[in-house]
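Every protein chain except one is present and positioned as in the full complex.
Going by the order they are written in, the chains are A and B; count residues from 1 in each one.
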Amino acid sequence: MYSSLVRIQNTFGFFTTVAFVVAAFIAASDFVTPRAPVVNVLKTTNLQVVRGRPHYYSSKKEEYAIIKFTLDADLSSLFTWNTKQLFVYITAEWPSTSVSGTTLPSNVTSNQAVIWDTIITSPSADHLANIGPIALKKLRKSAAGKPIDPSRGKITLKNQRPKYQITHPSGKIAETEDVTLRLHYNVQPWVGVLTWNQNADYGLWNALGGGLSKKFNLPALKKKDEGKKAKA
Amino acid sequence: MASQEKISVYNLADLKNTSDDAIPNYLNSLKFRQSHRLTDIRLTLGYGALAIAAACLGWDYKFGFDATKYYTAAAVALYSLLNGALTLWIFYVERGTIYEGTAPSSAGGDTIRISTHTKKNVPEYNVTVEVTGKDGKKKGKVEVTKPFTEWFDATGHFVAAPFQSVLATAVPAVGKADPKRVAGPKEGAAATTTTTYTPEILEALAAGTLGSETSGAEPKSGKKGERRRKA
């Protein structure tokens, strides 16, 4: 039992301890790195509500909204040596009382749906990105030799089509009032705590500046063929 | 008489455990009455904690987490309490005690408590013996530190005679019960040269050729005299 096996055990035990201590330090380093994410522009550019199948796999026809938007944001300060990826997403939010003709129970007060998202990998995680080989080559070249690429967190989108057509369980979404767009982010570390956008400053981490659009109302329902034309 | 079993002489825990096991064997053979109080309380605490964990596993398996989470919380609290008590018991009450027992009345009837410890990477056996008289008064404390090489031969066999001699010589209560293992006190106090167990003698003992006639051999008599006075 003794000698070699015990030595292997001890070596492995020591290795594990060291690995966990190093990981703990890396995770803790997040808290001493300042964050100052800012959204300069977030506004809608085109609104449509169409009745049809929002996805190819939808089973029923329902009303869905297509919200085009313009975004200008600088989230580059979220990238550190411990950042694996940044998940950025924009939600449309509206209170449920304003949904016309809703049959939902009264305790339902708020609605939130992602209309667009993107994954921004850190240069250290580029090899994991789920993109084609040519795009991957380009991506890796863009940050060659750099552990942190400050250009990664800068997003500029003009009249962007949403990735997701939003619906409502009631099947109705036209003429919804008081809708706002909000930008969120989720920092995925290599090791440690997952973090999201904050509403207040905590220590060295500033709240997300901006990130909320003006309130708007969704338009009335368009005819189906009109909607198709708009999509095309 | 060497024990049948062979241990690795590089494994300090093995050296200590084998020696620890030899103490009850030796003392009980001298008609000491062993008290299992400390061990029994430790086993009660430990098995109590185990029972709680087993019950928790049972209800969690049968009824699921959500239905039983308040019981589980109570079980976790109780388990930590019992486990904490066990840890405190081991560290502050047992303090490495491996034997508690009373000498036969022919040998004085003292109660002795033996605790042992080793220091990391030091092949020495530290024995502390606390002696309490019949009347419950503390009679003193003996501390002995001896290298394991005195009663282990090079191949890792335990040799009982020199080991028993160490105990009998250092602890009067044991010495009275087993006078032939005591290294002669009179010559010992005067002797300046000491006879330690050389590897050759150990081998011979292991082979059983020398037997008890060497039990009079006297290791480090000067020190021993001091210890006896303390005790």
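By definition in this document, contacts are C-beta pairs under 8 Å (C-beta built on N, C-alpha and C of every residue); 3 or more make two chains touch, one makes a residue touch a chain.
Operating definition for what follows: contacts and distances are computed from a predicted model.
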* Using the UniProt record as the reference, specify the protein name of the hidden chain from among "Ubiquitin-conjugating enzyme E2 G2", "Large ribosomal subunit protein bL17m", "Signal peptidase complex catalytic subunit SEC11" or "Catabolite repression protein creC". => "Signal peptidase complex catalytic subunit SEC11"
* To do: Among A:162, A:192 or A:211, choose the residue that contacts the chain missing from this document, as touch is defined above.
  => A:192
* Asked: Among A:55, A:138, A:158 or A:215, which residue is in touch with the absent chain?
  -> A:55
* Return the single residue from B:56, B:127 or B:142 that touches the missing chain. => B:56
* Asked: On chain A, what residues meet the omitted chain?
  -> 1, 23, 55, 57, 84-85, 87, 89, 91, 96, 104-105, 107-114, 117, 119, 121, 125, 128-130, 164, 166, 168-169, 184, 186, 188-194, 196
* Structure fact -> Hidden partner sits against chain B at residues 5, 7, 13-14, 17, 21, 36, 39-40, 42-43, 46-47, 49-50, 53-54, 56-57, 60, 64-66, 69, 72-73, 75-76, 79-80, 83, 86
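Keep this in mind: only the chains that are shown with their structure count from here on.
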* Where chain A and chain B are represented by their mean Cα positions, the distance between them in whole Å -> 65
